[in-house]
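What you see is the complex with one protein chain gone and the rest in place.
What follows is chain A.
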Amino acid sequence: MALETSGELLLTVNGEPRRIGVGASIADLVASLGLDPKKVAVEHNAEIAPRSMLADVRLADGDVLEIVHFVGGG
């Protein structure tokens, strides 16, 4: 809660702690990481976050996100 009053949320992104300003959306997070939203998929608290909704979903303190993309594989 102390984090929220300081204007920042503490998230877990791909297993690592990450801070972002209060009020930020998933789209803001993706942009702040320098990622192209068209090339990634986001899971937000174990639910798929549809690409079309990324700007509409506000992040909350303690949220857990997975951001994935395609890599080489067999």
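Here is the rule we go by: a residue touches a chain if its C-beta (ideal position, glycine included) is under 8 Å from a C-beta of that chain, and two chains touch if they have at least 3 such contacts; residues count from 1.
What we mean here is this: contacts and distances are computed from a predicted model.
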Quiz item: The chain dropped from view, which UniProt name applies: "Electron transfer flavoprotein subunit beta/FixA family protein", "Thiazole synthase", "Sarcosine oxidase subunit delta" or "ABC transporter permease"?
Solution: "Thiazole synthase"
Exercise. Identify the residue among A:10, A:27 or A:40 that touches the chain left out of the display.
Key: A:40
Self-check item: Interface residues of chain A (partner: the chain not displayed)
Solution: 13-16, 18, 33-35, 39-43, 48-51, 66-74
